[in-house]
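All protein chains of the complex are present and in place, except for one that has been dropped.
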Amino acid sequence: VALHDVDAAGILFFGHLFRHAHDAYEAFMADIGFPLDRLIREGAGKLPLVHAEADYALPMRHGEEVEARLQVESLGRTSFTLSYRFLDAAGRECASASTVHVYLAGDPSGLTAHPLPKVLRTLLQNWTAVSAED
Amino acid sequence: VALHDVDAAGILFFGHLFRHAHDAYEAFMADIGFPLDRLIREGAGKLPLVHAEADYALPMRHGEEVEARLQVESLGRTSFTLSYRFLDAAGRECASASTVHVYLAGDPSGLTAHPLPKVLRTLLQNWTAVSAED
Amino acid sequence: VALHDVDAAGILFFGHLFRHAHDAYEAFMADIGFPLDRLIREGAGKLPLVHAEADYALPMRHGEEVEARLQVESLGRTSFTLSYRFLDAAGRECASASTVHVYLAGDPSGLTAHPLPKVLRTLLQNWTAVSAED
Partner (left out) sequence: VALHDVDAAGILFFGHLFRHAHDAYEAFMADIGFPLDRLIREGAGKLPLVHAEADYALPMRHGEEVEARLQVESLGRTSFTLSYRFLDAAGRECASASTVHVYLAGDPSGLTAHPLPKVLRTLLQNWTAVSAED
């Protein structure tokens, strides 16, 4: 929790949690071999968020170490849902969040929801399985 | 929608919507006579968010004018819920959001949920009524 | 000065001043008829910053009204410099800043500094004159 993350009350500004969730998402996508920057540059499709939500249980203070854990919550035909848990050094859940991403493709002037690319579906599925075993 | 609001895909980064929602909330609280900066400085209590969520319907592009409309959604004993609609110049809803705020007071080391201060409850109630009439 | 602008010390996080400076810059460019979003979408050229600096004189606190005043400081062949003054409600200068923008054009793989487009040069020049009269 950096100085620019907290507000005058000394705790994480709620909106910044989504920045950290997205950092975890970007790191995850790069890890599984589907980096977002390549997707955006190649222009084949987009994965915009259509929903985001978060619950805040404990204040996250300046200087605290908070770990973000990401999980593939569900995998639809054209979308997927990720969930995030934010844990402090003692392992307590400070916050949780989830984001829903939909795959848009087609001609640039009229992007519509498309089935997730096979490679992405497989990558996410593998990861769901691994996660489910834990 | 400012340049720093949008990402490489040219549309509003989803997390920044919450910054704009919070700006609307701060402006609203100042308007009704309960400015957040005074609350924080006086240290009598806090109004942290315990929940936030948003739905994204249309991409908000760099340079677009987007209007935020705030409404008091519900008023509980120790908390209240605000909802936000984000409209483009044509009046179409690009996104919606809601935030739940809980009133914490007591000794600083152990803040707990308290009934909303009477003055705040009255201010919010008035405003709900006005809004309901529209 | 919004809640998300300030840090745990209750004053504007220095880096956010540049966001506000850029908002003033975007509003200015739109006002003079050269909106940045059009420039970026049309892809004819870019105006990246090559230098930015700021001096902080007075703390800007949560809830304070701070006005940004922009001036065209100098106009070069391929670049221009803007300066910004940030004034509190009492008219005192809380901070000042300046940004240097260079015009890049050419083939996308190798953008190089180019003379400012004539229309932009004229618009900026007009505005420098007006400003000098004040």
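The chains carry the letters A, B and C, assigned in the order they are written, with residues numbered from 1 in each.
In this text, contacts are C-beta pairs under 8 Å (C-beta built on N, C-alpha and C of every residue); 3 or more make two chains touch, one makes a residue touch a chain.
Predicted, not measured: the structure shown is a model, and the values here were computed from it.
Colleague: Any idea which of B:His22, B:Lys46 or B:His62 touches the chain not displayed?
Modeller: If we include the chain that is not displayed, B:His62 is the one touching it.
Colleague: Using the definition of touch stated at the top, determine which of A:Leu3, A:Ala57 or A:Val119 touches the missing chain.
Modeller: With A:Leu3, A:Ala57 or A:Val119 as choices, the missing chain is touched by A:Leu3.
Colleague: If the hidden chain were put back, which residues of subunit A would touch it?
Modeller: Residues touching the hidden chain, for subunit A, are 2-4, 10, 19, 22-23, 26, 30, 35-38, 40-41, 61-64.
Colleague: Tell me which stretches of subunit B touch the chain missing from the display.
Modeller: These residues of subunit B touch the chain that is not shown: 3-4, 6-8, 10, 13, 15-16, 62.
Colleague: Considering the whole complex rather than only what is displayed, give the residues of subunit C touching the chain that is not shown.
Modeller: Answer for subunit C: residues 8-9, 11, 13-16, 18-19, 21-22, 37, 40, 46, 48-57, 59, 99 touch the chain left out.
Just so we're on the same page, only the chains that are shown with their structure count from here on.
Colleague: Express in whole angstrom the distance between the two chain centres, defined as the mean CA positions of subunit A and subunit B.
Modeller: 23
Colleague: Please work out the Cα centroid separation of subunit A and subunit C, and write it as a whole number of Å.
Modeller: 33
Colleague: Distance between subunit B and subunit C based on Cα centroids, please, to the nearest Å.
Modeller: 29
Colleague: Which subunit C residues reach two or more other chains?
Modeller: Subunit C, residues with two or more chain partners: 3-4, 10, 62.
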